[in-house]
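Left out: one protein chain. Kept in place: all the others.
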Amino acid sequence: MNFLFDFVAQGAQMLLVLALSPLIIGFTRKLKARLLRRKGPPIIQPWRDLIRLLRKEVVLAENASWLYRSAPYLIFAMTWVAASLVPTFATGLMFSWSADLIAIIALLGSARFFLALAGMDIGTSFGGIGSSREAMFGSLAEPATIMIVFTVSFVAGTTQLSEIAAYMAGNLELRASVGMALVALLIVAIAENGRVPVDNPATHLELTMVHEAMVLEYSGRYLALIELASALKLLLYISLIACVFFPVGLARHDAGLQAMAIGLGAYLMKLAIGGFLLALFETSTAKMRVFRVPDFLGAGLMLGLLATLLVFVTRSL
Amino acid sequence: MSSDLFLVSNALIAIPAVAAIAVALVPEYRRSAVINVCASGATFLFSLILLIVEPESGGYLFVDDLNIVFVVLSTFIGFTTSVYSASYIDHEIETGRLTSTNVRFYHAMYQSLMCAMNLALLASNIGLMWVAVEVATLTTVLMVGIYRTPHALEAAWKYFILGSVGIALALFGTILVYMAAEPVLGQGYDAMVWKTLMSQAPQFNPRMLNVAFVFLMLGYGTKVGLAPMHAWLPDAHAEGPTPISAVLSGLLLNVALYAVLRFKMLLTANAAAITPGPLMIALGLASLIMAAFMLYRRTDIKRLFAYSSIEHMGIIAFAFGMGGPLANFAGLLHMTMHSLTKSAIFFSVGHIAQAKGTQKIADIRGLTQSQPALGWSLVAGVVAIIGLPPLGIFMSEFLVVSSTFARQPLLAVPLVFGLLLAFGALLLRLTGMAFGAPSPDVGEVKASMLPLYAHLSLVLIAGLYLPAHVVTWFQNVARLLG
Amino acid sequence: MPLYFALTSVSALLAVGVYAIVDRRNPDVSRNVYRICIALCGILFVAAVMPRGASVLSATLPFGLPWIGVHLRIDVLSAFFLAVVNLGGAAASAYAIGYGAHEKEPMRVLPFYPAFLAGMNMVVLADDAFSFLVAWEFMSLTSWALVLTHHHDAENRRAGFVYLLMASFGGFALLMAFGVLGGAGGAYDFASIRESTKEGWKTGLVLALALVGMGSKAGLAPLHIWLPLAHPAAPSHVSALMSGVMTKVAVYGFIRVVFDLLGPPAFWWSIEPMSFGAASALIGVLFATIQSDLKKLLAYSTIENIGVIFIALGLALAFKANGLALPAALAFTAALFHVFNHSLFKSLLFFGAGAVLNGCGERSIERLGGLIHSMPKTAFLFLGGCVAISALPPLNGFVSEWLVFQAILLSPSLPQWTVKLLVPAVGVALALSATLGAGCYIRAYGVAFLGRPRSEAARTAKDPDRWSLGTMAALLTLCLLAGLLPSLVIDTISPAARDFVGGRMPTQAELSWLSIAPVAESRSSYNGLLIFVFILFSAYSARWVIHKFGSSRSRRAPAWDCGYIETSPATQYTGSSFAQPIRRTLGIIAFSVKERLDMPAPGDMRPARLSIDIKDRIFDYLYAPLTRAVETCASGLNILSLLTIQEYLALVFGALVFLLILVAI
Partner (left out) sequence: MELLTIDIAHVLAGALLLTSFMLLYQDRLSGLINIYTLHAVILSLSVAWQAHYQDAPHLYLTAAIAAIFKALIIPFSLRRIIERLRIHRTVEVIGGVGITMLIGIFLVALSLVVMLPATASADPLAREDIAFALAIVLLGLLMMVTRRNAVSQIIGFMSLENGLVLAAAGANGMPLVVEISVAFSILIAFIVIGIFLFRIRERFDNVDLFELDRVRGGRS
């Protein structure tokens, strides 16, 4: 019975993230439009696009290989699994222990790996540009993330997200290190999701694009999968930030339905706030040159390292 | 017992002497070569008897563990070299570099050199030893000059001048030793015989001994080829016939070393005298590092290996200078291994030079392809000489370096530095000579590879396994050396 | 009993080398040799994993150093490394059955190859300093001969020279280390070294020397200089052995000396391995990222992985020194796990490179491309290797890196501030190297295997023979298994950890769902199998759903590429252009890059050129001055060979007078 309940809960979370991710995209778009005094598309729009894409036939480049065709499924699957392992409304779900924070980040890394390869498969120059830039950003962003993991787990003494959330919820205190870690994580999140100022998801201006350049050749269901994957990634980061730094209202896996309902509500709230902040940020900043991005990410890395060292200071004092 | 041994040790000197005369009389060079081989072989067999019979000394000859090591080694190499020299000389005659009269002279000198060296090793008194070394020097001088080319003459002349100065210094040292001993042992022979000298050494006048040792070290050190008295060695090796290079590196240096060791023992026996170790260590290190640096600029293959001989003599002197059971054992082992390896290398070098028609390293390339047997044996020889396992020299270098580092870390540093330098230089040259696109051959050589393989396999075996009684024997000698 | 198996097969390996020489006329001698090698390595592998009566087996043979003899010993550590060595050996031999057929001068490989295997095994078996060093140098010697297989290429000759020189340098360092350990008495067998007591300065000395000696063989920066030259020079199966296995033998040596012979550690021992390890990891991966030669790239990434291993070992030392048994065991296990993994996927990758080399006769990725079409099987297997080595779940590379991270996360429990603060920095280096490594392999695979062929050879390349493919497939399977069921590997390593750091990780087999938890599930856990199943499940369900409700139609058309019509494959992103961002941003750490752009004036028809020259800082600032110094000294001293006779006499005279003065005073 209990087992079944856990199983259902886990499944529910998987479906939840899947369902919500395009909506958060739509939500931010809507907000951005509003902030620019435009009406903007309805929130549901991304779902519509996806479904339309899924119905379309795929146009493959002549020399596309099996890797090119199987990559979208892999990328989607990896991102989805990763996203569904981050506590959203409840901690300690059935499979949450099957991967700790590091593993989740690594899963995103694999997704990136295949995306970058797919970008190079057709043998166009844009694909190459996208992949190489993605590789560089990744190789700076992931260490930063790892540093954040260090900080958090030095504080909480674990890398299991559920445990971290529990700890954070348990003893609320202001720590310089944790603050820095938060800032670093925000920087990383922006970079990883290719948002302004690192990359503009809306543009197709060749020389500036990173993510879009990689998926330039994709169409139909493949494109849909990749878009969905990136949406999931965004959602993942928001819920990661939420569950590590604002573990308010998170339910335990054995807390029963009502608690879970509260948790869900809290989660939706957090998403809304996150989306709003993101929209606000994106409308208020301009995109930076590609070769300034490393500095941006480097700042994130430095912050992460600093945070890690400060942990010791706060510990020792 | 003592008498028949006396006979044996006499034979070691008599056989070469007789052979020398016989060879001088035989006109036809092939036959004289045969006699040469037979005589050397016989000498070697007799020296083996010394191994079996419990050594005892009598008359003007004197046998103990120390000089048996040297005698067996030198007679063996003398034998193999004579075998090698037969095939080498054939080629020289065909190419007309030597006439048959030259060869007669050459063989006579070869045998008298053998005779002199055995005498030097077995002599029971320091005066006789000195005479023998002198004779050995003179014979080698003549053999070095045998090609009569300007270079050969210059080499011989340089060898002669430096050699005789060294000899003179050694004689002065010998006289001083006598004067140091004379007050204790009274006038006459006793004051020059090893046995009595060793037994009474503690009472000798130490300061006299010190001065004497300076002269002896420099005098015989010249023959050992230690820096800064080494100058004769590379030229003599490079300009003489290759068998002589092999004999010089394989034997003559050892004989001189033997003399040095004897006097070292004398000094160590006398508590009040300076300890000879530091001097030997200094000279050894100087030779090692100097030679190591010199190796880089060599363009002549025989000079290259001549300098490597200096280097190894340096190592050996260093080891004996360190003293103690481990280092002495290592020194003896290193000396044996070096003699075998170096003569093997010279064997192959001789044939290579004949095959390629040049001694210029730059003109020798890709041997492993054009002359597989020679090339690979050169590789094996050099690998052995730079002290890589599983060949014998590695064992001795292992003992020297590790024991030194355990006792005097600071001394080990320059030692290792020199070893590495030499390693790099020889490896660099080897890579050029043995690999790459081969350079053209001028003529094929029908080389007798037997001595070469014999030496190399001995070195290989020794590197992996030393027979127990050889070990105990070496250990006795090491203890003897203190 | 296993020991005697091992001995006989080692000597059999040597015999095979001789057989190769004797039977050189026989056309299929190479097949025979490699077949026998497989068998012998198999036996050795069995000997390593077969349950031993006692946990330690030892024997003494009357060879080697007379009064010591050859001591041999199999304990848990040497058993583990025996297994690694012979797994790699067997794989290489199997691969070579096909690959060796392409060898032009087989006689330059066949005699040395079995000897090389024998040498590596002997190092692991040896239990006294002398035989250890003999085996060690023998290993270097034989591999040197193998590096010189294609000796006509001047580059390879140089590689061989540098390699053997560095090897002997390391050898001397070890020699001195053992000199200190053995003491003046010359007690060189490990047993008595373990007993002996060591003073403080001696341990420091030995540690440094061991790091230099073993590091120079393992390719630890800055002693790595030879590795990227030598490893690619050899035939690919030998490169695989050198990179995948020989470096591990060096790691074994380091563990043996530092964890076993040197006695209980002090905390500062950990600093050297960790910092040098971090340096190697970064330098290795950065150089790998800019390499265009596939085999060189692999060699550099070997340096990176060695760095990772040494970081883990350093951590283990730090923990052990403070008596933290469990973390020490974790770090130690991570190190050995990574040793195992790297031997697997590095061999796999080198085999792939060999297949490419044979298929297109081309090592530079800039002239490859599109191989995924021309040699699909190789492409798939190579991709597997790339994923594994890039430390991506669910393959094995990730597990070991994850364990290292877990060990790092335990570092706050260390009392000493130096180490406490050093570890996070090392962690950054580790993370950077991991992600950069991923980027490096994206580049390598993307340029070489994806896209359109840049040369005719690449277009017409063919997959290699069954033996080669089979070997690679087997290795990939092993990688996958080790990634999905890490608990088995960890539990096999645990005894070694117990014996060498005095603690062991909790038995993983007891955990539910085959997941692994280094310390406790509440702290961190990972379940490769489950993740793998999840991914497959969701991927396939997605596919099913889409094909059912969405469309499954697709058609081929020319690439869109924002409407640009490009015909020539030369317009693709090249390896160097891919590496440009990293070269610009991170390159400064390791090398100095000069980019020169020669842009013709408008109307000028000649093509624009971008020329990049990259300088290795370490070589320029460390090795070049050394060589120059030696050269100058050599030419300076050379005067000594050109003096006149009386100048030589003057030398003698001077020496005499000097000594007389000495005596007089």
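Order of writing sets the labels: A, B and C. Residues in every chain begin at 1.
The working rule: a residue touches a chain if its C-beta (ideal position, glycine included) is under 8 Å from a C-beta of that chain, and two chains touch if they have at least 3 such contacts.
The model shown is predicted, which means the values in this text are computed figures rather than measured ones.
Touched by the hidden chain within the whole complex are the displayed chains B, C.
Shown as candidates are B:85, B:125 or B:287; the residue that touches the absent chain is B:125.
Only one residue in the set B:49, B:72, B:179 or B:470 touches the chain that does not appear here, and it is B:179. Checked against the full complex, the candidates B:29, B:44, B:160 or B:329 give a single residue touching the omitted chain, namely B:160.
Summary of contacts with the chain left out: across B:91, B:262 or B:297, the touching residue is B:297. One chain is missing from the display, and on chain C it is touched by residues 638, 641-642, 644-646, 649-650, 652-653, 656-657, 660-661, 663-664. Residue-level contact of chain B with the missing chain is found at 125, 127-128, 130-131, 134-135, 138, 141-142, 145, 148, 150-151, 153-154, 156-158, 160-161, 164-165, 167-169, 171-172, 174-176, 178-179, 182-183, 187-189, 191-192, 205, 207-208, 210-211, 297-300, 303.
Note that only the chains that are shown with their structure count from here on.
Rounded to a whole number, the gap between the C-alpha centres of chain A and chain B is 78 angstrom. Across the interface of their complex, chain A is touched by residues 369-370, 372-373, 376, 379, 383, 387, 390-393, 398, 402, 405-406, 408-409, 412, 420-421, 424-425, 427-428, 431-432, 434-436, 438-439, 442-443, 445-447, 450-452, 513, 515, 521-527, 530-531, 534-540, 542-543, 546, 549-562, 564, 566, 569, 571-574, 577-582, 584-586 of chain C. In the complex of the two chains, the chain C residues touching chain B come out as 62-67, 129-130, 133-134, 137-138, 140-141, 148, 151-152, 154, 157, 160-161, 164-165, 168-169, 172, 175-176, 178-180, 182-184, 186, 188, 205, 630-631, 633-635, 637-638, 640-641, 643, 645, 648-649, 651-652, 654-656, 659-660, 662-663.
Within the complex formed with chain C, the residues of chain A that make contact are 54-67, 73-74, 76-78, 80-81, 95, 97-100, 102-103, 106-107, 109-110, 112-113, 116-117, 119-129, 131-133, 135-136, 138-140, 142-143, 146-147, 150, 153-154, 157-160, 163, 204, 206, 216-217, 220-221, 224-225, 290-291, 294, 301, 305, 308-309, 311-312, 315.
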